[in-house]
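Every protein chain of the complex appears in place save one, which is left out.
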Amino acid sequence: MSDKPKIKVATAWLGGCSGCHMSFLDLDERLIDLAGLVEFTASPITDVKEIPEVDVGIVEGAVCNEDNERVLGTMRARCKVLVALGDCALTGNIPALRNRQKLADVLERGYVETESTQAGEIPNAPEVPKLLGTVRPIQEFVKVDAHIPGCPPDADAIWYALTELLAGRQPKWTPVNMRYD
Amino acid sequence: MIAGKEISLTIDGKPCKGALGQTILQVAGDNGIEIPTLCYLKNLSPWGGCRMCIVEVQGSPKVVPACSTPATDGSTVITNSERLQGLRRLTLELLFSERNHFCPICPMNKGDCDLQQQAYGFGIDSIRYPYLYPALLVDVSGKYFGLDHNRCILCTRCVRTCDEIEGVHTLDIGNRGVKNQIVVDLNVMFGASTTCTSCGACVAACPTGALFDKSAAFHGPLSRCQQVRTTCTECPVGCGLVVYTKDNRIVDVFGDAESTVSRGHLCRRGRYETWVEPRPRILRPMVRRDGHLVPTSWGDAVHTVKTLISASNHGQNAMLVSPRVTNETMRTLQKIGLRFDHIGMFVADKESALCTSPEFSTDAMKRLDDADGMILLGAQPSREQGVVAAKIRVAVRKRGVKLVILNSRRSDLDAYADISAPIVTLERKFWNRVGEVLGNVKRPVLIYGAAAMTAVGVTILDRLTKVLTSQCNGGEMLAPIQLPTSTNSLALAAGGVEPVEDISTWLGVQPVNFLYVVASDEPDGGARLLKEPHVRAFLEQIDCVVVQASYESALTDVARVVLPSAIWCEKNGSVTNFEGRALPLRAALAPSGEAREDNIVLETVFA
Partner (left out) sequence: MAIGAYAMGSNRGFIYIRAEYGLAVKRLHIAIEQAYKYGLLGKNILEKGFDFDVEVRIGAGAFVCGEETALMRSVEGRRGQPQPRPPFPAQRGLWGKPTNINNVETWATIRPIILRGAPWFASIGTEKTKGTKVFCLAGKINNTGVAELPFGTTLREMIFGVGGGIPNGKKFKAVQTGGPSGGVIPEQHLDIPVEYESLQKLGSIMGSGGMVVMDEDSCMVDVARFFMDFCCDESCGKCPPCRVGTRQMLSILERICNGQGKPDDIQKLEDLAAMVKDSSLCGLGQTAPNPVLTTLRYFRDEYMAHIVEKRCPARVCRELLHFEIDQVACKGCSICARACPVQTIHKVDGQKKFYITTETCIHCGACFEACRFDAVVKTSPGRTRTETPEDEVLAGEVKS
């Protein structure tokens, strides 16, 4: 094992299904190799909430609410390289389907009109983050240094992108190693 | 196409040869140089709109679209400079930002989408410009296909296909700029269109998931399906089909671009009706016991039929077949025919007259493309042979071909005709008008169908033939095109099978006590045989009716034994189209249930 200081990585899960994090876990035995190179700090996987100063920040999901926006801002400010992981972070994808409707209608449908709901009401507690008017991909808020497309990206694509970034190179996507689905 | 003078040019440093009149894109393609395209589609007029095929031509400061710019002798073309790749990449980014091109939730996902393929090619991993997220209509009001405006890139491939191939111009572009949308008729829902023929050519032309077949959507990518090239047996045109299957089930059906008959075009019947319309299949042999049809084994059913035949009196048995059966089935019939006193095929009204003098019209489809005048007499191609109707519409609208229609029933084609009239005794005034309209026509095509086979119709046919022959180059007109409605009727008739319109008049003279009906995959299961009450009564008197069919119908109600037939996509063999071409049938699916192909059933029963 080398004495080189490990590269610090934080990951964040914004508006998405966590499928990209699941796909990350699909790295399987390569996770062990990765653990030799990097140190995971804040991440849904480690359950550490506070994002420290890190080298690489990986963000899954679109920006749907005020908290997403805050976490993203913090991540950007505290990481050197910001990686967008998966289509929601890249395009808005499925969370952005609600952009077709007005926010009020979406909330009404979700919390009041659903068939299984009885006497429902739209949450208004201060600790519940407010939804933004539209769901947007993260590069519309902050500068993103690398993108990993896919819904979710294959473990192979994630591995490729991470190893390239760790080697100080920008991942190059070709018809062979990329897909949007 | 007449090849022009040979030209030489340099494309990306490679010396290339082409013909004068070819576009840069064609010359590059012929010389193995690929230029990315989106709005270009072979067989359609170039649009030059998508700006993907832009190239640099030495001496011109502006980039030019390769799809519409003629290649010129001695020119130097660059197709993949950094500047061009940058422009194309940004064009793609703009398209992605414009509407909701989210692949994971698209019916065209996984390799069926040209836009996705292009984006992969350019390695586009993010879009620099804000997504506009429009909330546009998803129009699924049409019966067979839907139009999701959110996925449209406005390449107009559908618009041009609808206009230039099907010839109905149902689709066009409405509004301006970023508000552009495909419009159906005068901006109605697809389901409410009065001009759409549901030919589905627009869906086949769509490079994205904007137009999608409802039955195929979200059934997985076509690229991962098995593909089988076969022939449509819905009418005697015999268009080429590509059937996409997965897990012994049809995912989609498209026209076969390689087909010499149809060059990829289809009509509603071949494209959708055969597999989208629910039709109750007969899956097992059945024998009537105590008044009820009871499923049984093939062995038992065949044994029952054999017993019934041997019990029937000589001189009192008959066989009736659908004109949809294959040439191979016909040959089997010829072998076993001696066992039957009567052997006939049931054809549409008045069609027996066509079958008594069966004429194959060699190269009819090509003649339709070359014609400068068309006369349609007693045929209804827009109802029966949609691809022929498309050719007529396109000929009139795009080439200004003169069209005269004489028909017993009105159709949408009347709107395109210079003259349209009923088939009645026509006056001199009418003939004068025909003379005026067709006066300068040099390559006329006369198409006639069953409805022309009346006394008056035949007179008109003769007279038209005379009128037109006199003005043709060399004074000889090619034979009129006979356009029947039944798939293989001409081949069967030529093979000696007697056409039958009404069984009771056919068999009435000498009553039979055994009737074997091969209804094959007639969509109505052969029920049209019974549409006249007196025929039904006649059939009910026959002691023993054996029905070999694919679909349940009123005919099976009168049957003693029912044998399950394979359907079009389960058949092998060949059919002969109205041009006399023997076209292959290749089974795309294994027969459902215990169904078997017609000739196999016949060979088993009459072995």
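Each chain gets a letter, A and B, in the order it is written, and its residues are counted from 1.
Note that a contact is a pair of C-beta atoms (placed from the backbone, for glycine too) under 8 Å apart; a residue touches a chain by one contact, two chains touch by 3 or more.
All of these numbers come straight from a predicted model, not from anything done at the bench.
Peer 1: Per the definition of touch given earlier, which of B:Gly13, B:Gly59, B:Gly177 or B:Gly291 contacts the omitted chain?
Peer 2: B:Gly177
Peer 1: Where the complex has a chain not shown, which of B:Ala19, B:Leu90, B:Ala217 or B:Ile419 is the residue touching it?
Peer 2: The one listed residue touching the chain not shown is B:Leu90.
Peer 1: When the complex is taken as a whole, what residues of chain B touch the one chain not shown?
Peer 2: With respect to the unshown chain, the touching residues of chain B are 46-51, 54, 62-65, 68-70, 83, 86-87, 90-91, 94-95, 97-98, 128-130, 132, 153-154, 172-173, 175-180.
Assume only the chains that are shown with their structure count from here on.
Peer 1: From the C-alpha centre of chain A to that of chain B, how far is it in Å?
Peer 2: 48
Peer 1: Please output the residues of chain B touching chain A within their complex, sorted ascending.
Peer 2: Going through chain B, the ones touching chain A are 96, 100, 102-105, 109-110, 116-117, 119-121, 123-128, 130-131, 133, 135.
Peer 1: What part of chain A is in contact with chain B in the complex they form?
Peer 2: 84, 87, 90-94, 96-97, 99-101, 134, 136-137, 139-140, 144, 147-149, 151, 171-175, 178-181
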